[in-house]
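What you see is part of a larger complex, with each chain still in position.
For clarity, chains are labelled A and B in written order, and residue numbers in each chain start from 1.
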């Protein structure tokens, strides 16, 4: 089977580097085009990048000539384009790629709230991709050229949050109140400059710009539905689900810890054991489909009282699984628990790869 | 005015060291007796202790001969005895000291839940000391010998939590629901061994043994009342105030950060501005009394969106004040905010000293 040609936008940035690392080890994709700023364009990738990953710069990327981020040249031959662009640039560039008929999976926030754009956590709501599939089918039926499209990866802290919510809603019905206090790793902020060492050594920063709003809003789109026509997303209304986030940056390299509590709309609520079972039993669609990167166990329910911990648990199922611990009753809402997810894998580049694996059939 | 003679139990431990540091710089107390394990007894303090403070071991403590923790010798001459004992030893030793007629201010958890023992955060509920004063007065009126007594310092994370709650309850009536997710510094766990470096570097530990229960229970006693006879404490019943805590250990040396949200019983709730004003306007009794260590401003309301931060804000008013930031509406309860307190000052030894200053009149 021929490898799918993959492009990466924002290839020298921290998300771009992780896309390249994951693609270089992937059996179904090959790196075909790398895009970065005009300053980097024309150089070999190894000369353009300040590589800051714990694994070596893959050979397959080293001598790729970096292009500008335009839907030209090698990008036009790509089956899929992953975008690790900063929000400052993503808006226009991604739009141009879609208009050029390309399939874009983006980590940027710019189009997440577009009603027609799927916002996907691949272990949670891959069915939202159907809206794109329908669009492609409709175009095909109409004899039109295959249109470009964009699928957005969620915010990193959202991904960890919605993973346990999905099976709970499936098993026990709607959640009408949810609070999440996050302890987020610094890799989520990139590294040039990212979080300053002076801000994070022996310290906590109880604020991440825009993060709480993203967490609160994206959760309702991801857990929400689609209109009757199958063309637009219909987030859960605020009146049906109250979500409150408090986001903190902590001195951890990788892995977002989230202390959450939630209340079900239906009374009486399930038992703690029922909640744990629903989480443990959950098998995500990507896993059922046998996607290459899908976690073997989607949600690891940990019984040790002091887990999950980011340093020890973030790599479970190569970072594609989510760990949940300390499931217990909550005196204010119904249940509280601790959720850990790998922010650069299931919360960013890894999610993009897994989305692409799910997409592959329709590329 | 003669200096009050102070004793310290558990003098070589981390809390004991901080009592000694604060006493050595205090204009109203002098170090008179130091108690530690039989292994240390008989040695000069400087030879018995592994001093781990950022300030030098005070000269006034260096050559004090360490005693065993028995109400004998120099301890019998003490006007007040501060206990930094571990819970494993505090129960029996503190009991013996009280029975010997001594005034004990303890950082241990053992007697916090005794109905007749005040559990005091000195910037919050110094009026709970009245129960002791009444006991002394009653004994005096009855011609009895002055009885010993114990006053408990609250758990460190409780202290930070209740500080903003007190003025809010005074201004706006009862709080009926409260959630607190804590990010607690490692100094709260002492240092032999305390929190292991392997557990806390590049990591979060989402569990502190017994802490959540302490936070939930102590809050209700501290904000609660006293029976009609003025002899016993009556914590707020669970049915009137639901409290839910999630406690985490984070890689911070000093300063507990707490992300809290709360709902008032009365409708409609106040505005954000009214909440901030009530916090800013609050002047604690210790401050009104002109106590030496009392904070000038009890609660610092910070307007910068990324504050309070432990490294930058923990030393405000020498650690006796509490900082509150990010006061805003909460979609689930009424308000959310971030609270920072210095766990070894207002959350431990410093609280003991401030309690003693308030007590001084009745010693």
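Basically, a residue touches a chain if its C-beta (ideal position, glycine included) is under 8 Å from a C-beta of that chain, and two chains touch if they have at least 3 such contacts.
Fair warning: this is a prediction, and the values are worked out from it, not measured in the lab.
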Query: In this structure file, how many copies does the full complex comprise, given 2 in place?
result: 4
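By definition in this document, only the chains that are shown with their structure count from here on.
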- prompt: Between chain A and chain B, what is the gap in Å from one C-alpha centre to the other?
  reply: 43
Message: Under the definition above, what is the set of chain A residues touching chain B in their complex?
response: 177-179, 181, 183, 199, 201-207, 216, 238, 242-244, 246, 248, 250-253, 257, 259, 261, 305-312, 325-326, 330-333, 336, 338
